[in-house]
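Let me give you the structure first, and then I'll get to my questions.
Just one protein chain is left out here, and the rest sit where they should.
Note that the chains take the letters A, B and C in the order they are written out, and that residue 1 is the start of every chain.
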Amino acid sequence: MENNLLKQHLEGLLPEAVFAENKQYTEVLVPSDKLHAFCERLKASPELQFDYLISLTAVDWTDHFMLVCHITSTAFRHVLVVKSRIDDKEKPVADTLSDVWKTAEFHEREVYDLFGIRFRNHPDLRRLFLDDDYGFPLRKDFTDETRMIVK
Amino acid sequence: MKAVIDYLKDIFFGLKTLVTGMRVTGRYFISPGEIITQKYPENRDQLKMFDRYKGEVIMPHDGNNQHHCTGCGICQINCPNGSIEIVTRKEMSPEGKEIRVIDKHIYHLDMCTFCALCVKTCPSNALAFGHDFENAVFDKAKLTKILNKPGSSLKKEVK
Amino acid sequence: MTFNIYDFTELTRSIDDGLKAVMSPGWALFTELVLIGLVFLILYALIGLFLVYAERKVCAFIQNRLGPNRVGPVGIFQTIADLIKLLMKELIPIKNADKLLFNIAPFIVIIASFMAIAAIPFAKGLHAIDFNIGIFYVIAVSSLGVVGILLAGWSSNSKYSLIGAMRSGAQVISYELSVGLSLLTIVVFAGTMQLSGIIESQANGWWIFKGHIPAMVAFVVFLIASTAETNRGPFDLAEAESELTAGFHTEYSGIKFAFFFLAEFMNMFIVASMAVTIFLGGWMPLHFGTGNLFNHIMDFIPPLVWFFGKTFVVIYIMMWFKWTFPRLRIDQLLTLEWKYLLPINLFNILFVAFLTLMGWHF
Partner (left out) sequence: MQEEIIKNIILGEEEDYLINVGPQHPSTHGVLRFEVSLQGETIKKVVPHCGYIHRGIEKMCERDTYPQIIHLTDRMDYLSAHMNNEAVCLCVEKAMEVEVPERVTHVRTMLDELTRIASHQLWWCAMGMDMGALTTFFYGLRDREHILDIFEESFGTRLIQSVNTPGGLMQDIHPGFQKRVKEFISYFRKKLPEYDQLLTDNVIFRERSEGIAPLSREDAIQYGVTGPSGRASGFSCDVRKSEPYGIYKKLNFKEILRTEGDTLARYKVRIGEMYESMNILEQLVDNIPEGDYTAKMKAVLRLPVGEFFQRVETSRGELGVYIVSDGNKTPYRVKFRAPNFSNLFVISKLAPGYKIADLIAISGSLDLVIPDIDR
């Protein structure tokens, strides 16, 4: 699907969505409280059918977290990047997408493990790789003198 | 009746596939020409590695015990694992200028992942890959090697 | 028909008479028992060593490898080296294991295989004891080993071992039927349960040749069922390496593990020699027709060579199975027995009984 057409559809779904320019894929920034509803509609909408979550991750921008989802449609093969900003650095919380795409459950566990972002209504939010007292290594302020080699 | 025929068919089909599989293994059992085991330590003399084989990083020296390394440290910067350390010293050249000379090119084989970035980025082609692969030792310290031979010097042509 | 020099009856009788001449009958019996025990112990060790070596070589050649080739010429001393290693290994005590049963289990397994070997006729007159119900004795004794396996799995307080042991129990109970029934077909033919009698009945041809199709079917069923009964691949569910690490002997080490290992190979030898005795004429040479040159040449080969030769052919077939096929699942294993082997066997026996009644066999 053409980028412009996709944008029109998305604007129809969520008027306050912000689009980024000059990207490889269509990119949309969604307020974090609207994220879950927006994704549900993305999947349900017959023109879009975003049914396959490629990847879900987060980026630590020191003053805020950014959730990044790459989703695609198996029918139309268009790719969309959905972003959502989490401002609370102390206790970051987002809505879980695991009821929309099942695979998000495990990607969210990974994000929780490495960033410490908690997901509301997640069925099984445990640490995936690391010990419970390890800290959140992919945060930019994470330091570990004993195990990290700094060049 | 059909059930009985199917039942018997099942048995014969099953037996047939079993015999097919046994034929494959049986054929290999009686064909010693296909044995691929190499008697490794005994065949050391015949064993020849490919020319490009990446065994370990070495610094080639010529007949006059001269190498190409200027001690610039680019390999050290490029190494992702910190397996190269370069120790340089200052020396007076015949023209009276102070120049940098390699003292020790320390190479930790135990940390090396053979990514070839050092060999590739060396501006004076001082490093290469050797063919030696028998690196098993009892003491980890033995895997730390000094690549430039004692008393070696920089080749004149290399700037 | 057979040459008298190959008849061991005279030899054993003269030993018996000699012993009785110098001591009381009780002591003579005791000495004989000790002698037989020693002979079997040595035989046991030799066969075990050879079979382990043979299996490693067979599987190596099947897999395009050389197999053992370091210790001695073409690696023939490899198993001896392994044995020394196993003897010197530490016996790891298992916490919370049932000590008594844990230690006893390997002995039960090995004694069971030891007992079965007593009835096997290696040549004419060369067997420890010739029961008139020899077949039943072998069947009964060879399934005793599973008690050891069950105990080993249960007592070692490991979950893998327990599953392995339970599988083994289910497996042996089911396959015992097929082993027994397939042997019974020949009993019906031969009209005797005495092993020496069955061999004598094959003097004019092995049962697999003169028993028409039913003997063939019984032989195939016996091969499958006995492979299963000895817990060998593709029926090695009790130790199923990829599922249960090592099954019932996960927790065993050193010489106790070696006992299980040895018993597995000896069980294989026992069932193979049973197959040979019942179906392939035991120590009888191969004959075609009567009185021709071929038969005379065959007669010159000693019966011991015939017996061991045939046994190792059968053992090779069992090894061939193991190194070719994937493992069955437990429910499929039981399906195979109860839905395929058992009905086939029962029909087979009926058919054989009919044949024998009508006198249609040779």
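FYI, a residue touches a chain if its C-beta (ideal position, glycine included) is under 8 Å from a C-beta of that chain, and two chains touch if they have at least 3 such contacts.
Quick caveat, the model's predicted, so the values are computed rather than measured.
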{"item": "Displayed chains contacted by the hidden chain, counting the whole assembly", "value": "A, B, C"}
{"item": "Touch criterion as defined above, residue of C:78, C:324 or C:348 at the omitted chain", "value": "C:324"}
{"item": "Hidden partner interface residues of chain C, rising order", "value": "59, 62-65, 159-160, 163, 167, 233-234, 236-237, 240-243, 245, 323-332"}
{"item": "Where the unshown chain meets chain A, residue by residue", "value": "23-25, 51-55, 57, 59-60, 68, 70, 74, 77, 79, 81, 101-103, 105-107, 110, 114, 123-126, 128-130, 137-138, 148, 150-151"}
{"item": "Chain B residues touching the omitted chain (full complex)", "value": "13-14, 17-18, 20-21, 23-25, 36, 50, 52-54, 78, 80, 113-117, 120-121, 129"}
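Convention: only the chains that are shown with their structure count from here on.
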{"item": "Contact graph of the chains (line, ring, star, complete, other)", "value": "other"}
{"item": "Most distant chain from chain A by Cα centroid", "value": "C"}
{"item": "Centre-of-Cα separation between chain C and chain A, whole angstrom", "value": "64"}
{"item": "Separation of chain B from chain C, taking each centre as the mean of its C-alpha atoms, in whole Å", "value": "50"}
{"item": "Distance between chain centroids, defined by C-alpha means - chain A, chain B (Å)", "value": "42"}
{"item": "Interface hub residues of chain C, defined as touching at least two other chains", "value": "none"}
{"item": "Touching two or more other chains - residue numbers and ranges from chain B", "value": "none"}
{"item": "Chain C residues within the chain B interface of the complex", "value": "58, 61-66, 69, 320-321, 323-325, 340, 344"}
{"item": "Contact set on chain B toward chain C in their complex", "value": "11, 18, 21-22, 24-26, 28-29, 32, 34-37, 39"}
